[in-house]
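Just below is one structure, and these are the notes that go with it.
One chain of protein is taken out of this complex; the other chains stay put.
Labels run A and B following the written order; every chain starts at residue 1.
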Amino acid sequence: MTRKMRGNMFTTSESIEPAIDTNYDLYFGPAHPGSGNFGVKLKVDGEVITSARADPGYLHRGFEKLMEYRIPLQNAVLSDRLCVLEPLNWNLVHAEAVDELMGVEPPERAKYIRVIMAELSRIQSHMIWYGVFCIGTGFESGFKIAFGYRDYILDIFELITGGRVYPAGYICPGGVRRDLPEGAEERILETLKKAEEMIRFEEMENPTLLSRSKGVGVLKSEDAIRLGATGPVIRASGIAMDVRRDDPYEVYDKLDFEVPVRTEGDAYARYLIGIEEMKQSVKIVRQAIDKLPAGEVIVPELRKPKLNTKIPEGEVYVRNEIARGEAAIHMVSNGSKYPYRVKVRGPDFLHMIPLLEHLLEGAQIADVPAIYWSLNICPADMDR
Amino acid sequence: MKTLVVFKLLKNMVSKPMTVKFPSESIPIPEKYRGEQVWDSAKCTSCGLCSKICPNRAIEMVEAPPEYKENYAKRYPMIDLGKCCFCGLCQDICPTGSLTMSKNFFLSTFDPSTTINIPFPKRVELKAE
Partner (left out) sequence: MEVVVEERIVKDIKANLNIAGEVKRSRRILITLEKEDLLKVSEWIKGRGFEHLSAISVVDWLEAGIYEITYHVWSQEDKILITLKTSINRQKAVIDSVISVWDRSAGIHERELHELFGVNFEGNPDLVPLFLEDWEGPPPFRKDFNWREYTGEKYYDQENEREHVYYE
């Protein structure tokens, strides 16, 4: 369209008073293909969103309450379900909270296995992120290829934990539930090659993605901290915050990795951060397999499941870096065999309510999917 | 960059797909897969631990009907697969190794009543009586 034509259209449409009211309400989700079990109520003026209101609760299962009625081992199984896309990372947060409360130090080998599994889980979660971001911006091949490559990692999970998606509390209090089977290290290294193939694919310049996401949904760094952003979202806005490095847990302080940061703060920057993080995760897994020591994988007193282990009185707040951001569990025990109170802090609780509402205000309707999916979100750990 | 894309395209035309042709071939199921439980009546001591650890209360300890009382004197685990999440805790806690998990994952059904695994033989006939 030439400039002149556009100018003409503009004047004609402006000179005629619109016959209908251009203000209306628009629902994005909860049944929208691609918003997950989550909705946003948008108030729209023409094409521009004037205000957005998140509408969560479609996936609320009351985990915090459920956990008050189960022993830690059963809770480990339950903690899978906190997020569909990265159950192993949530296993890890839960296991660490119980470990710290009980004063248990997992064996060195278990710590390395935990890190390997958590990082593999991060890679596959980032692949899904890329996939859904692609489908949100209208690039369907990316979606299919990402999910295809993700299945290679699920093969590894199946081999090690016995389940493709849900590891059923593989990372449990005291260590991990079983040792790596024979040949698992080689299989993992092979799969990392596949993951690198995927990263190369993502790095290819992609005009669809670029035009849909560049300069869209810009999050300034002062807003990021004010709205509680963490993880890749805040790192794309210029703040190098990463729990793995700042508040190291397991063996992250012995491993060498970088925290990628970008300053643009738009959807495209977040997408680039995702790619960079996958590369770092591949690097971490390689190192961890290199350094993997021999030995036990779970402390002897917890090897056989027990029904009546008492959790000592106390209170802990454990933070982890999962693929989406900062995950934390606040666990309080009064000395019985069940935890007295568990508070789960998921990164998406902040990303999907205050942050999304903030970013959508003033955006175009067509940009909603790009903004929404660039935040790497999952309703499961928001609603809990 | 353009040449790389073209090269990739050509390569994709001759490379194998990511999927397999399912009924004739399938991806191998690993040894430690958590599928349907197999229960060995000879090893079970009726300790009931499996039913206590089950997070979903999918296991109920049941008594045998009179005609099986001879062979099945105590209470035995009846597993409702419709409630089971295949966590494998029952397998881990079983002290005698009577309850183990198999590789069978072909469990989908249209009739919810068939998901209950009764530990005694000839359950179909029992129902009919």
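As a working rule, a contact is a pair of C-beta atoms (placed from the backbone, for glycine too) under 8 Å apart; a residue touches a chain by one contact, two chains touch by 3 or more.
It should be emphasised that the depicted structure is a prediction, and the values quoted were computed from it without experimental measurement.
Q: With respect to the chain omitted from the figure, which of A:Leu82, A:Leu227 or A:Ala323 is a touching residue?
A: A:Leu227
Q: Have a look at A:Lys283, A:Arg303 or A:His330 and name the one touching the chain we're not showing.
A: Of these options, the touching residue for the absent chain is A:His330.
Q: Among the options A:Gly36, A:Pro56 or A:Pro369, which residue touches the chain absent from this view?
A: Looking across A:Gly36, A:Pro56 or A:Pro369, the contact with the absent chain belongs to A:Pro56.
Q: Footprint of the hidden chain on subunit B, which residues?
A: Residues 57, 60, 80, 82-83, 112 of subunit B touch the chain absent from view.
Q: Mind pulling the subunit A residues that touch the left-out chain?
A: Within subunit A, the residues that touch the unshown chain are 56-57, 60, 62, 64-65, 225-228, 230, 239, 241, 246-247, 317, 319, 326, 328, 330, 332, 340-341, 343, 345, 349-350, 353-354, 358, 383.
Methods note: only the chains that are shown with their structure count from here on.
Q: Quick check on the complex: what are the subunit A residues that touch subunit B?
A: 70, 73-74, 77-78, 148-149, 151, 155, 158-160, 162-163, 166, 168-169, 177-178, 181, 201, 204-205, 304-305, 307
Q: Give the list of subunit B residues in touch with subunit A in this complex.
A: Against subunit A, the touching part of subunit B is residues 1, 4-5, 8, 18-19, 27, 29-34, 49, 52-53, 55, 85-89, 92-93, 101.
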